[in-house]
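This is the structure I have questions about; it appears just below.
All protein chains of the complex are present and in place, except for one that has been dropped.
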Amino acid sequence: MTGLLYALASLGAFALVAGLVLAIAQKVFHIEGDPMVEKLDALLPQTQCGQCGYPGCKPYAVAVASSEAEVNHCVPGGERTMLQIADLMGVEPKDLEAEPAAPMLAFVREDECIGCTLCIKACPVDAIIGAPKQYHTVVADHCTGCNLCVEPCPVDCIDMLMKPELIEHWSWPLPDTKRAQLGHERREQHAGHG
Amino acid sequence: MPAMVRKLAQRLGMLQHSFVGGVHPNMHKLTADIAIEECDIAPVHVLPMKQHIGEICSPLVGVGDLVLRGQKIARSEGYLSVPVHAPTSGRVVKIEEHTIPHPSGMGLPSIFIESDGDDKNDESRAPISDWINTDPTQLRERARMCGLAGLGGAVFPTFIKLVQDKRFPIETVVLNGIECEPYLTNDHRLMLEHAEEILEGMAIIMHMVGADSGIIAVEDNKQDAADTMQQALDARSDMENVVVLVLPTRYPQGSEKQLIYTLTGREVPAGKLPMHIGVLCQNVGTTKALYDAVVLGKPLTERTVTVSGDALPNPTNLRVRLGTPVRTLFARQGLEDFSDIQIVHGGPMMGERLKNPDFPVVKSSTGLLAMSVQAMKAAHTVEQPCIRCGHCSEACPVSLVPNLLADQCRSDQFEKAAQYDLFDCIECGACSYVCPSNIPLVHYFRYGKGQLALQRREDSFAEASRKRSEARDARIEREKAEKAARRTRVRQTHAPKTDEAKAETAAETGGGAKPAAEATVADSKTVESKD
Partner (left out) sequence: MSLIMLSSPHAHGGDSIRMIMLTVMLALLPAAGVSVYLFGWMAVLLIVTCMLTALMTEALCLKWMGRPVSTLLDNSAALTGLFLALTLPAATPWWMAVLGSVFAIVLGKQLYGGLGYNIFNPALSARVILLISFPLNMTTWIMPMSASMGAVEPVINLYDFSTCVTLFFAGPGALGFDAISMASPLGYIKTEATLGVPVADALNAYGYSYLDAFLGFEAGSIGETSALALLIGGIFLLARHSITWHIPFSYIVTVLLLAWLFNALNPDQFATPMFHLFAGGLILCAFFMATDPVSSPVTPLGQVVFGVGCGVITWSIRTWGGYPEGAMFAVLLMNCAVPLIDHYFRPRVYGHKHRNES
């Protein structure tokens, strides 16, 4: 009986000491790292489209950091961004709610433009140039395809066109062998299970 | 010779330097003894606007214009670019997109020229026979304006390399006559038939870059070419410091970095160029083209092409005008039915397999091979699991570990692959050649490199978008602050009047129309300044 008591006492004491040491270490060695919000924002595609339900990428990052929003809301970011966010937050990946659309670019039909500047104000990255009573035009290299300029246009002269595939940006797909597809699928499956 | 014996011999100083790895594919030099034939001019030539590494050119001519052979028809836009010239005299019939020999099957804007049969030359460029006394800068401009690009297949704009940079003086010019790809015999025949012109071209290069010495490197399966070059060299008195070196046949001996190591024992540092270690490499075909451009005043309008393959009835070497439809060339050599044929543009180790022969000859067309379906199937059998035998790593001339890299690329671990030096891969194909599991290693590397490039592009675009978004937010904040400041100032100038009026009317009526009217005036002023 006394043996049992000694064992309990010594192990208990050890556990207590270990706990105290850990608590002290957490306070003493605490590192002020990058805020989670900045890290999350760095993973987002900066389309500023609002499809996640938040007015921009930074607000979504804030919401994810405070665990208010799920990790799978970013549509343009797609699977890759969702996995990265889940990895950073240390949570299980969730299936995407919507498939990311093909990359689009906004295009203003200048003949019909009335120069109202409403689209210029709507663009979250200032990719439309123009002035009141002057033609507006989209700077294609800056456009993120977020779609926010289409609705404000009173004469509906903005089209969303498919981003042209440049031969310089063409890249080889995965080999068409069964093993390549299998290996790729397995990786994605495993990625989905953390 | 087994790799380990060779390494030991090198260490003991018994053997010259020799690059690591490499393979010995069957050389199939079917056309080595066939003299270069002149190919007829095609009825219509198709000239894509980009036949080089760098920026695309823009057309200088319009539909209906008449052009002469050698006339500039497209101008370069940007530094890394060379112009395009008409291959024969004729009329521009259309300018539209046409397929180019690219694995994607995509096309580029191209100028279509219908030949008039006269083949009249554009004589505007004067021959420079006294090049030895000509300023190298002028010669460099001649190389650029004549559209010269690396004819060994890399099509790097030649003029860019032919420069004298005080920080990196060139000591040695290497004439690359190795031609290690199976089937191809362009350089072999050029050396046999145009040795003097090639040497003159090499002398011009040495003058342009200020190099003292030169090496003409030839593989030992072209001993006759080496002898011919040696004879031509002996006949000249001004190239004392140039030697002909015959190297053992091994693929990829002709790869620039491997060749430089074999010849000089020095490695080109990662991320740097041969000029940084004082060496300049130039292909035999490019050198002859430089001779033509400088001494004869002829821009690049034609090139030699080896038309060969195990399924071609009459393999040969042709001198072809750029823009000639490839289908015509195959038909000339007896092949018209492509149902059981696989077309390869270039050599079998690094060339592209294309779906059909409906593309034009371009500056990078070193070879046009018609392979049988069986031969192609034998080269691409079912992929099996990697057994980690290590043969790929032994064969790699860059000393990478291909099996680990391929596994990383397949499982999307691209950053890890980049860490394992994926971007040092020269895509020579030696690893896939030896793999007993038939893993398409180079395909995986290309996939991985493409995905990494895509991710880096997306990341930098996202970064730029974020900056623009933040700049916009800052701008809006600034404007709000300015408006608020203005409003405060306006209120301050108008405020006393309003308060006094309010106090008076409040005393009289306790709020009514008058103060309302004045309040409205003040309000409308505020409304204006808000917008």
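A and B are the chain letters, set down in written order, and residue numbers restart from 1 in every chain.
Simple rule for what comes next: a contact is a pair of C-beta atoms (placed from the backbone, for glycine too) under 8 Å apart; a residue touches a chain by one contact, two chains touch by 3 or more.
Owing to the predicted nature of the structure, the values given are computational and were not obtained by experimental measurement.
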item	value
Touch criterion as defined above, residue of A:35, A:115 or A:173 at the omitted chain	A:173
Among B:56, B:113, B:170 or B:371, residue touching the chain not depicted	B:371
Selected from B:56, B:350, B:368 or B:452 as touching the chain missing from the view	B:350
Omitted-chain contact residue, chosen from B:115, B:301 or B:342	B:342
Residue ranges of subunit B at the interface with the undisplayed chain	2, 4, 20, 23, 25-26, 103, 182, 257-258, 261, 267-272, 342, 344, 346, 348-353, 355, 371, 373, 375-381, 384-391, 393-394, 397-401, 403-404, 418-421, 424, 427, 429, 432-438, 440, 442-443, 446
Where the missing chain touches subunit A, by residue	172-173, 175-176
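Following the convention adopted for this analysis, only the chains that are shown with their structure count from here on.
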item	value
Inter-chain centre distance, subunit A versus subunit B - centres from mean C-alpha coordinates, in Å	35
Touching residues (chain side subunit A, partner subunit B) in the complex	41, 44-48, 56-57, 124-127, 142, 144, 165, 167, 169-175, 177-180, 183-184, 186-188, 191
Complex interface listing, subunit B residues touching subunit A	102-104, 106, 108, 382-385, 410-412, 439-440, 443-444, 446-447, 449-451, 453-454, 457-458, 461-466, 468-469, 471-472, 475
